[in-house]
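Can you read through this structure? Questions will come right after.
Some chains have been omitted; the remaining ones sit where they do in the full complex.
Should a chain be cited, it is by its letter among A, B and C, assigned in written order, with residues numbered from 1 in that chain.
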Amino acid sequence: MAGNIFGRILRVSTFGESHGPAIGAIIDGVPPNLALEESDIQRELDRRRPGQSAITTPRKEEDKVEILSGVFEKKTTGTPIALLIRNQDQKSKEYSAIKDLFRPGHADYTFLKKYGIRDYRGGGRASGRETATRVAAGAIAKKWLEGENVTIRAYTKSVHTITTETIDFDEIERNVIRCPDPKKASEMIALIEEARKEGDSLGGVVEAVVSGCPPGLGDPVFDKLDAYLAYALMSIGTIKGVEIGDGFSGTRLKGSQSNDAFFMENEKIRTRTNHAGGILGGISNGEPLLVRVACKPPSSISKTQTTVNTEQRETEIRVEGRHDPCICPRVVPVVEAMIALTLMDCMLIQRTIK
Amino acid sequence: MAGNIFGRILRVSTFGESHGPAIGAIIDGVPPNLALEESDIQRELDRRRPGQSAITTPRKEEDKVEILSGVFEKKTTGTPIALLIRNQDQKSKEYSAIKDLFRPGHADYTFLKKYGIRDYRGGGRASGRETATRVAAGAIAKKWLEGENVTIRAYTKSVHTITTETIDFDEIERNVIRCPDPKKASEMIALIEEARKEGDSLGGVVEAVVSGCPPGLGDPVFDKLDAYLAYALMSIGTIKGVEIGDGFSGTRLKGSQSNDAFFMENEKIRTRTNHAGGILGGISNGEPLLVRVACKPPSSISKTQTTVNTEQRETEIRVEGRHDPCICPRVVPVVEAMIALTLMDCMLIQRTIK
Amino acid sequence: MAGNIFGRILRVSTFGESHGPAIGAIIDGVPPNLALEESDIQRELDRRRPGQSAITTPRKEEDKVEILSGVFEKKTTGTPIALLIRNQDQKSKEYSAIKDLFRPGHADYTFLKKYGIRDYRGGGRASGRETATRVAAGAIAKKWLEGENVTIRAYTKSVHTITTETIDFDEIERNVIRCPDPKKASEMIALIEEARKEGDSLGGVVEAVVSGCPPGLGDPVFDKLDAYLAYALMSIGTIKGVEIGDGFSGTRLKGSQSNDAFFMENEKIRTRTNHAGGILGGISNGEPLLVRVACKPPSSISKTQTTVNTEQRETEIRVEGRHDPCICPRVVPVVEAMIALTLMDCMLIQRTIK
């Protein structure tokens, strides 16, 4: 109940602090006989890794994953898969300066109120570093979903006021902001560079499209597919909003505009539009899933801010260290991972119904 | 795992189809010695009930609740509280016309794909009628939260293109759209009347403010308070988007604008702004919680639509019956109920930490 | 977490006090398209009902079940099945005499210590009456298991010092003690009659044999099939011991005697003996499951006992009322129900693996 286990049939337990010896995950419920090697996981981790480009934090974490169990002769056995990532580039001293300060926008204050104690080094458990274990676990789900012909693609939709105008999936991994519109990508990168020079940071929107999702996923009432996706995605620290299909803009449509008309195509039931984002009544309808998340601007900025210390005195703070001026490009693989874990879980649950 | 149980310590199991004999809920985990009577629950059900005003469905459901267990001499005993609501105004015949058609925007098609069978009468389990059991369960949570000085207030923030400009909590229950701005309320009502005459429907945004929420609620990583709220709210059938604090508009801020500066007020640590919506790192910080949800326009409209039937032939449909042209005023108590259940659950979990 | 929900994929939530208006259950996760009528459930309830013979309590409870949801045109739809049983023969006045006393062997004292309040009428939630909802839910599981060719048969193995010597399944329902050995049945019944005249009660052992259980059920480590059965059965109020296969007597064997040798029979792998009770390493091996439970003598006896009252004064008590002198014959259907719920749950989980 302490919040570190995700999923129902497929259950992911994660652990680890930013500056402890290691982070990792146990993934329980992966069906046997899935081909799996460390390189399958490493590939995804490398997409999330710090230091991968000029616009991400220059921290050096190799994020080298080790599989400790659940795989025998390069196949899953049905038993829990444990993944271990040793921490490396911990400059804990940098953080002792902020030991007694509550960084605005961070969880320093709330952790202390919750637990009465906190591991202040690099944000401890509240560090975005925990998302590496999501990506590692999600890589297994992605591998499994490949075999089911489900493909998840996330990308940066907007940075601050700049929004993607075209969507070419092939472009996503060709630019460091992971934007499917190369022209807008350049503008975004320039804006981020500028913010970094100011010691400031920028927010953005990440969008994901899932193709090949079979109809029938998600459960009525509380465990609707949209609800589970919202839960999965909003649990990523930086995310403060989730939309399915039209989301908020759909509230300005009429029912006659918003309802997606059914029609027949190649003997399959389809919808002419996809305002619903592929989910009707909480259950997937076979159309692509469309999901959008709001990433707040990273809280770690080097501009001077006013705050309070643990002695309850007002003071000033400058968060030094090596931070991301815009988290979108590194959130992309995390979003994909959380969607993958959610969908795999839903597909396994659906097997119990038929 | 079939999606009809909500919560972790406080667990709500619901049942019931729109046109079956009854709907109801079991609420397990309510602490003993809470004063509770049927009237506490009835009051909330009456706010959600159909037929309450000119702009809601004219269906006549008394929604009379009976407490079957868990209460002895007007106090909870710690054992499960079962609530029963008999269905009354079921005009099932109206629905036999659509027995073989998939209504656009509804779950008819997806239920059939999921289960291979469906109770087509009035939407069956997929009917918005199930939200009555959420409101009934939520009424108990609200009663309990009152004793903890937590107050939840939801209201219609916008209908279609009309948005509230002022917020006066006292106005909310004074108009049938439950808008805190009486001037805008009138405009909204007029627009809804117009849509109804056209046989169409309108979407809108509902916002909620929670005051008195103590710091420390929510768990790091997967069970962040924002994640649990998003899950709880997105599970309401009509909702397709959830925002915490600034949500999507916050993506157009810089970190220096978005971070809420801490300061001291009356020896308490507070923040000068509340962009974070009262949640930092997934844990409540003691500021008011701010949540916003996107309600799509109701799918039941009497305008002619194109669709497909169960024989996979294209055809036309007009959804007759008695429907809501805008669901916002009736979603307001449902949103409050889901927030109440979430917060009560989190407060009980927090007791295990200290 | 308050203990009133059983199961993982198949989840049963129950409610109800002995002397409240009703008891009931919600069963979530039953696959769609199972033929189901009230009579399927009533048949099992009648086997558990009070007043069914001279050696059970003469209380008159019709235990008439009503299906409130989840069944449409005599088939399950995949949505939650709610079952309601109204209470009838409540002589609550009988209990006001013991309102301030702690009955030895009962949960009066422990409920008060746990909750600080108790519904003293007839034991409230702690009454054996709650097992009616287990039997009702279990009847659905039994119906489903029939379709999978799994048969569960429980019977009274011993009463006090008298033990069954022969096992003829056809005899079980022919005598009121539900003993598969007609000769021993008569002796058991005579002994029970004697105990009742003394105002005393007798314990006994109930045994169950499951045939047709497929190999592969149960999960390694914590959720072994034996562990889940032990949990399911020990949760029945009267049960204080559970054995799988040889159980305690197996501790007096050597490994060379206890290991069941594998051999081939009709191209199937079988074991020559079944000391393991059909479960190896927590997973069913295809042999019959063998389970035994210890039922303590019922705590309600009319003999005078010494006890303490709620004022903490020592005093005497005679538990008047209409009680069972030996609970075994009425526990038999409860044991079958709990095994059925456990196995159905395990079979649904096993579907997620293949």
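Everything below uses one rule, namely that a contact is a pair of C-beta atoms (placed from the backbone, for glycine too) under 8 Å apart; a residue touches a chain by one contact, two chains touch by 3 or more.
Everything quoted here is computed from the prediction, not taken from an experiment.
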item	value
Total copies in the full complex, given that 3 are placed here	4
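Convention: only the chains that are shown with their structure count from here on.
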item	value
Centre-most chain, if every chain is reduced to its averaged C-alpha atoms	B
Interchain centroid distance [CA atoms averaged], chain B/chain C, Å	39
Between chain A and chain B, centroid-to-centroid distance (C-alpha), Å	26
Rounded Å distance between chain A and chain C, as computed from the means of their C-alpha atoms	46
Where chain A touches two or more other chains at once, by residue number	1, 9, 220, 349, 352-354
For the chain C and chain B complex, residues of the former touching the latter	1-5, 8-9, 11, 13-17, 20-24, 26, 28-29, 32-33, 66, 68-70, 72, 75, 77-82, 84, 114-119, 124-125
Touching residues (chain side chain A, partner chain B) in the complex	1-6, 8-9, 14, 102, 104-107, 109-111, 113-116, 125-126, 130, 158, 160-161, 195, 200-205, 215-216, 218-224, 226-235, 237, 239-248, 250-264, 267, 269, 271, 275-277, 280-286, 294-301, 303, 305-308, 312-314, 349-350, 352-354
Complex interface listing, chain C residues touching chain A	1, 9, 29, 31-32, 78-79, 220, 348-349, 351-354
